[in-house]
Structures are given as structure tokens and as C-alpha cells.
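Structure incoming, see below.
Only one protein chain is missing; all other protein chains are in place.
After this line comes subunit A, so read on.
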Amino acid sequence: MPKVVIADDEPNILLSLEFLMKKEGYQVFIARDGLEAFELIQQEKPDLLLLDIMMPGLDGYELCRLVKSRDELKHAKVIFLSAKSKTVDKQKGYDAGADLYLPKPFSTRELVAKANELTAA
């Protein structure tokens, strides 16, 4: 069962994401901020990360870089879900090592399809 860690500070978004990923057969872990997310990641060594960018404590970019710099963690695929929609923000996301950057509001169908694609590869 693939593991996914979802980090966002919006409870309602977490709610929907949790529902979606569970339905796709992922084991879901939820974090309200970057630090909490990093602890979870170190603990669970997930296959997929769904990350918001603007979070208190540790932001999404930093978190992604941290994960990608650890040998035991860097196999995880990273999808950014962010209200920041500018090209520069996207570029920053890919530079930090993300596999996909979806601006909010995103299509849940697309998200699920891409997530499955990434974890299957």
C-alpha cells in the first residue's frame, strides 16, 4: 500500500485530499504545517507527498529540498498544490525538486491521475 503525506494549513482542503487519496488506496498521513510534515515523512518514508507551499514554520519549498537531500527519503514523489500560480513560483517548485506543480484550484481528477502515474513509475 503506497504511503502519502499531505501537508496543508487549510483544514477543508486536507479533508478533501484525505478522502480522495484514501479512496485511491493510499495510506494517508496528514500534517498541518511543514515541521509536522517533516517528522511524519522521516517516520513513514512515504512514496508520495502532496504539499502546500505557504505553511507556517517550514514552507513547502524548504520541505521539498530537505526531503530530496536525504538519501532515505528522496525516492518520494512530490506534488505541490499551491495558490501561488505565477511562473516564477512554479519554477521555484521544480527547482526545489518537485515532480509536479498544480496551482489551486486544481482538478481532483487530474491530481489523482497524476499521483497514480507518479507512484506507479
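The rule is short, and it goes like this: a residue touches a chain if its C-beta (ideal position, glycine included) is under 8 Å from a C-beta of that chain, and two chains touch if they have at least 3 such contacts; residues count from 1.
Definition applied: contacts and distances are computed from a predicted model.
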item	value
Undisplayed chain, where the name is taken from the UniProt record, one of "Flagellar hook-associated protein 1", "histidine kinase", "Multiple sugar transport system permease protein" or "NADH-quinone oxidoreductase subunit N"	"histidine kinase"
Contacts of subunit A with the absent chain, listed as residue ranges	9-13, 15-17, 19-20, 23, 32, 35, 54-59, 62, 81, 83-85, 103-109
